[in-house]
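I am attaching a structure below and will ask some questions about it afterwards.
Omission of a single protein chain aside, the complex is shown with its protein chains in their original locations.
Presenting subunit A:
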Amino acid sequence: MRRVLAVLVRNQPGVMTRVSALFSRRGFNIQSVAVGATDDPALARMTLVLDEDEPGVEQVTKQLHKLVDVIKVSDITDDEPIERELVLVRLAADASRRLEAAQMAQLVGARLVDVGEESVTVELTGPTADVEAALRILRAFGFKELVRSGTVAMARPGRVARTAGPAGGVPPSKLASEGVRVI
(Lines give C-alpha, C1' and ligand atoms only; values in the text may rest on other atoms or scores of the structure.)
Protein backbone atom coordinates (compact mmCIF):
# COMPACT_ATOMS: atom_id res chain seq x y z
CA MET A 1 0.00 0.00 0.00
CA ARG A 2 1.15 3.53 -0.76
CA ARG A 3 2.13 5.43 2.38
CA VAL A 4 3.47 8.95 2.74
CA LEU A 5 5.86 9.73 5.59
CA ALA A 6 7.08 13.15 6.66
CA VAL A 7 10.49 12.88 8.33
CA LEU A 8 12.20 15.71 10.16
CA VAL A 9 15.97 15.23 10.37
CA ARG A 10 19.01 17.14 11.48
CA ASN A 11 20.42 19.01 8.51
CA GLN A 12 23.87 17.44 8.60
CA PRO A 13 26.19 15.65 6.22
CA GLY A 14 25.61 11.93 6.11
CA VAL A 15 21.98 11.96 7.14
CA MET A 16 20.71 11.09 3.68
CA THR A 17 23.19 8.23 3.50
CA ARG A 18 22.02 6.90 6.83
CA VAL A 19 18.41 6.96 5.76
CA SER A 20 18.99 5.40 2.36
CA ALA A 21 21.36 2.81 3.81
CA LEU A 22 18.62 1.85 6.20
CA PHE A 23 16.19 1.26 3.34
CA SER A 24 18.53 -0.97 1.41
CA ARG A 25 19.71 -2.88 4.46
CA ARG A 26 16.19 -3.62 5.65
CA GLY A 27 14.79 -4.20 2.18
CA PHE A 28 12.03 -1.61 2.22
CA ASN A 29 10.19 -0.60 -0.94
CA ILE A 30 10.73 3.09 -1.49
CA GLN A 31 8.97 4.89 -4.32
CA SER A 32 10.41 8.30 -3.79
CA VAL A 33 12.46 10.40 -1.44
CA ALA A 34 12.58 14.20 -1.54
CA VAL A 35 14.66 16.29 0.83
CA GLY A 36 15.15 19.94 1.47
CA ALA A 37 16.03 22.36 4.21
CA THR A 38 13.27 23.84 6.36
CA ASP A 39 12.99 27.43 7.54
CA ASP A 40 15.21 26.34 10.41
CA PRO A 41 18.63 25.81 8.77
CA ALA A 42 19.49 23.17 11.38
CA LEU A 43 16.66 20.94 10.19
CA ALA A 44 15.77 19.28 6.94
CA ARG A 45 12.60 17.56 5.97
CA MET A 46 12.17 14.47 3.88
CA THR A 47 9.07 13.17 2.22
CA LEU A 48 9.12 9.43 1.76
CA VAL A 49 6.65 7.58 -0.39
CA LEU A 50 6.64 3.88 0.35
CA ASP A 51 4.97 0.90 -1.12
CA GLU A 52 4.67 -1.26 1.97
CA ASP A 53 2.01 -3.14 3.85
CA GLU A 54 1.10 -2.30 7.42
CA PRO A 55 3.85 -4.14 9.33
CA GLY A 56 6.44 -2.84 6.87
CA VAL A 57 5.42 0.78 7.35
CA GLU A 58 5.53 0.36 11.08
CA GLN A 59 9.03 -1.11 10.85
CA VAL A 60 10.24 1.72 8.57
CA THR A 61 8.89 4.24 11.03
CA LYS A 62 10.45 2.56 14.04
CA GLN A 63 13.77 1.96 12.36
CA LEU A 64 13.90 5.57 11.18
CA HIS A 65 13.18 6.69 14.71
CA LYS A 66 16.22 4.75 15.90
CA LEU A 67 18.53 6.96 13.84
CA VAL A 68 19.96 9.58 16.13
CA ASP A 69 19.63 12.28 13.46
CA VAL A 70 15.94 11.64 12.92
CA ILE A 71 13.81 13.92 15.04
CA LYS A 72 10.29 13.10 14.00
CA VAL A 73 8.53 10.64 11.73
CA SER A 74 4.87 11.15 10.85
CA ASP A 75 2.75 8.93 8.69
CA ILE A 76 0.56 11.52 7.01
CA THR A 77 -1.16 9.22 4.53
CA ASP A 78 -4.51 9.35 6.28
CA ASP A 79 -4.45 13.13 6.66
CA GLU A 80 -5.22 13.65 2.99
CA PRO A 81 -1.85 15.27 2.56
CA ILE A 82 -1.22 18.00 0.05
CA GLU A 83 1.17 16.40 -2.39
CA ARG A 84 3.20 17.84 -5.19
CA GLU A 85 5.74 16.55 -7.60
CA LEU A 86 7.79 18.56 -10.04
CA VAL A 87 8.64 17.09 -13.43
CA LEU A 88 10.84 18.58 -16.10
CA VAL A 89 10.37 16.97 -19.47
CA ARG A 90 12.04 17.73 -22.75
CA LEU A 91 9.67 16.91 -25.60
CA ALA A 92 11.04 16.05 -29.00
CA ALA A 93 9.64 18.80 -31.20
CA ASP A 94 11.33 20.32 -34.21
CA ALA A 95 10.18 23.56 -35.78
CA SER A 96 7.20 21.86 -37.42
CA ARG A 97 5.77 20.54 -34.14
CA ARG A 98 6.95 23.19 -31.69
CA LEU A 99 3.73 25.09 -31.57
CA GLU A 100 1.63 21.96 -31.25
CA ALA A 101 3.81 20.76 -28.37
CA ALA A 102 3.59 24.06 -26.57
CA GLN A 103 -0.16 24.13 -26.95
CA MET A 104 -0.62 20.59 -25.78
CA ALA A 105 1.62 21.26 -22.81
CA GLN A 106 -0.52 24.20 -21.90
CA LEU A 107 -3.69 22.13 -22.26
CA VAL A 108 -2.47 19.61 -19.71
CA GLY A 109 -1.42 22.35 -17.35
CA ALA A 110 2.31 22.32 -17.98
CA ARG A 111 4.42 25.43 -18.20
CA LEU A 112 6.86 26.21 -20.94
CA VAL A 113 10.39 26.51 -19.62
CA ASP A 114 12.68 26.37 -22.61
CA VAL A 115 12.49 26.15 -26.35
CA GLY A 116 15.33 24.66 -28.38
CA GLU A 117 16.05 23.73 -32.00
CA GLU A 118 14.67 20.22 -31.67
CA SER A 119 12.82 20.35 -28.39
CA VAL A 120 10.45 22.05 -26.04
CA THR A 121 11.03 21.73 -22.31
CA VAL A 122 8.06 21.98 -19.99
CA GLU A 123 7.48 21.87 -16.28
CA LEU A 124 4.64 20.01 -14.58
CA THR A 125 3.68 20.35 -10.97
CA GLY A 126 0.95 18.56 -9.12
CA PRO A 127 -0.03 15.46 -7.26
CA THR A 128 1.86 12.49 -8.67
CA ALA A 129 -1.21 10.88 -10.20
CA ASP A 130 -2.09 14.08 -12.08
CA VAL A 131 1.46 14.56 -13.27
CA GLU A 132 1.40 11.04 -14.59
CA ALA A 133 -1.86 11.61 -16.39
CA ALA A 134 -0.38 14.63 -18.14
CA LEU A 135 2.79 12.74 -19.02
CA ARG A 136 0.73 10.03 -20.69
CA ILE A 137 -0.68 12.65 -23.04
CA LEU A 138 2.63 14.38 -23.70
CA ARG A 139 4.37 11.08 -24.41
CA ALA A 140 2.96 11.30 -27.93
CA PHE A 141 5.72 13.78 -28.73
CA GLY A 142 8.46 11.54 -27.47
CA PHE A 143 10.57 12.37 -24.45
CA LYS A 144 14.20 13.35 -24.93
CA GLU A 145 14.80 13.65 -21.24
CA LEU A 146 12.69 13.49 -18.13
CA VAL A 147 13.43 14.29 -14.52
CA ARG A 148 11.14 13.98 -11.50
CA SER A 149 11.64 15.49 -8.08
CA GLY A 150 9.80 12.81 -6.17
CA THR A 151 6.82 13.69 -4.06
CA VAL A 152 6.83 16.40 -1.42
CA ALA A 153 3.89 16.37 0.93
CA MET A 154 2.39 18.26 3.80
CA ALA A 155 -0.36 17.17 6.14
CA ARG A 156 -3.46 19.33 6.16
CA PRO A 157 -3.70 21.12 9.48
CA GLY A 158 -7.46 20.61 9.84
CA ARG A 159 -10.81 20.83 8.17
CA VAL A 160 -10.99 24.62 8.04
CA ALA A 161 -7.57 25.07 6.55
CA ARG A 162 -8.26 22.17 4.27
CA THR A 163 -10.88 24.11 2.39
CA ALA A 164 -9.73 27.65 3.01
CA GLY A 165 -5.96 27.93 3.09
CA PRO A 166 -4.09 29.01 -0.03
CA ALA A 167 -2.16 25.80 -0.45
CA GLY A 168 -5.15 23.61 0.30
CA GLY A 169 -7.58 25.94 -1.38
CA VAL A 170 -9.16 23.31 -3.56
CA PRO A 171 -10.68 20.20 -1.99
CA PRO A 172 -8.77 17.07 -3.01
CA SER A 173 -11.67 15.53 -4.90
CA LYS A 174 -11.93 18.60 -7.09
CA LEU A 175 -8.19 18.74 -7.66
CA ALA A 176 -8.20 15.26 -9.09
CA SER A 177 -10.97 16.04 -11.53
CA GLU A 178 -9.27 19.19 -12.70
CA GLY A 179 -6.14 17.39 -13.70
CA VAL A 180 -2.70 18.87 -13.31
CA ARG A 181 -2.45 22.16 -11.54
CA VAL A 182 0.34 24.62 -11.75
CA ILE A 183 1.45 26.25 -8.55
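Following the convention adopted for this analysis, a contact is a pair of C-beta atoms (placed from the backbone, for glycine too) under 8 Å apart; a residue touches a chain by one contact, two chains touch by 3 or more; residues count from 1.
To be clear about the criterion, contacts and distances are computed from a predicted model.
Name of the non-displayed chain as stated in its UniProt record, restricted to "LLM class flavin-dependent oxidoreductase", "Monooxygenase", "Acetolactate synthase" or "AzlC family ABC transporter permease": "Acetolactate synthase".
Of the listed positions A:71, A:88 or A:154, the one in contact with the omitted chain in the full complex is A:71. In the complete complex, the residue from A:10, A:98 or A:148 that touches the missing chain is A:10. Listed here are the subunit A residues that touch the chain not shown: 9-10, 13-14, 17-18, 21, 25, 55, 58-59, 62-63, 65-72.
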